[in-house]
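Missing here: one protein chain of the complex. Every other protein chain is in place.
Moving on, here comes chain A:
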Amino acid sequence: MKRNRLVVASVASTITLAMALTACSSGSDAPADDESTSADGTPEPADITLWLAGPDTPDALRDYLTSTFEEENPGSTLTIEQQEWPDLVTSLTTALPDAENTPDVTEIGNTQSPTFTTVGAFRDLTPLYEELGGDALLPSFVEVGMAEGKNYSLPYYFGSRYMFYRKDIWTAAGLEAPTTLSEFSDAVKELHTDSQSGFAIGGQDWRNGISWVFANDGELAVEEDGKWTSTLSDANTIKGLEQWQDVFEGASNVPASAMDVAYWDFLNDGTDGEAPEAATIMAPNWARWSIGDLTTNDDGEEVRDGMVDDSKYDIFGLPGVDGGLAPVFAGGSNIGISAQSQHPELAENLLRIIFSEEYQTMLGENGLGPANSDYVSSLGDDKFAQTMIDTAAVSQLTPAAPGWAAVEGASLYEQLFQAIAEGGDVTEIAAEYDEKITPMLNNG
């Protein structure tokens, strides 16, 4: 018995020590890097790595990139690795400074770009700018990728978001697609019941919610003399936030803590033909393919028909305060070359393929807005393409402050919008978050 206890005691103290020591390493031990990507040190022909974010780029386009790259650069290969959006900034923070493990080319969310361009994480693309499209490239995305007058990241694709609605439900209630923002609010509040959201939106869902701020000419943050200030307490911003609060409280059954909900499911009929959970949603343009009646595709799988029945499903762009369109948050990505890339020439060759007419057209055909405006017509000319182009034309970006990614990383906007959705006093909440956000915006 005694010996047992002795063993037990020493095991315990050793384990405690090990645990105690590892307790602290959870914060800084970077996610394991992919060893498979290192380039073996071979000089010219090499394997380069491209990071794409999320499943947004379809497989056909990925295959096109790898085969074309390998064709045009004999002996070299392209490895495409998919990173997930929520972890992208983290992965880039740890991988980009590391020459051994950095992706050579990476996609990055347009609003995340300033965080990295301001610390010199990307290679200067100014010499390539004209060749890759020059002034034809989407200006707001080009601008967000610039630092000190140089191009560090360029647009990859743009997306947009608009309203999808159940036309049958709206029509039955005697309502039509609204032409002003207040008409929209009134309509969705009228359609709201205990079991059906007039407009389904989660409380934390700020990427949709900031449209109400933009619609009222509000700003999230402004730069003056090189110093950023959070301007949530601005009269126009407050007005927008209060309107959003009113719509959320009056029209949505979704919890105040919810975000990134698959809203498109809410528009479809229930499995046994029950009424849909929402009459209206706001979503990126590709949500269309998750909405509609059930049908069978060529492979015999059950899929949504993409809103074929236009007396039942329809779309409109979020209307502005005085008519027209409200600016929405511009979805989309930039793309850049890591400053630590060991094969910058090959990486530049890959960019040439991405910005080629053929690839840009393929983006458009797959519903992703091409970076080069000369090829926007590839999106098509149906109402989906038209609404996407129209809403994208008036869309806005989040502030291009160096610390913006930190604000997103700390989930401050999720918390801000949840607090508003829970019915708090908007002026007080805005002041509270201004105080938190301003010091973070200027930290590179």
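Everything that follows uses one rule, which is that a contact is a pair of C-beta atoms (placed from the backbone, for glycine too) under 8 Å apart; a residue touches a chain by one contact, two chains touch by 3 or more; residues count from 1.
Throughout what follows, contacts and distances are computed from a predicted model.
For the chain that does not appear here, its UniProt entry gives the protein name "Sugar ABC transporter permease", which is one of "Sugar ABC transporter permease", "2-oxoglutarate ferredoxin oxidoreductase subunit beta", "cysteine desulfurase" or "Protein DltD". When the omitted chain is restored, the residue from A:Ile48, A:Leu181, A:Ala215 or A:Ala256 that touches it is A:Ala256. For the chain left out of this panel, the touching residue among A:Pro155, A:Gly202, A:Pro319 or A:Gly332 is A:Gly202.
Touching the chain that is not shown, out of A:Thr171, A:Thr193 or A:Ser411: A:Ser411 (per the contact rule at the top). The omitted chain makes contact with chain A at the following residues, 4-6, 8-29, 86, 89-90, 93, 96-97, 115, 119-121, 202, 204, 253, 255-261, 277, 405-406, 409-411, 414-415, 418, 440, 443-444.
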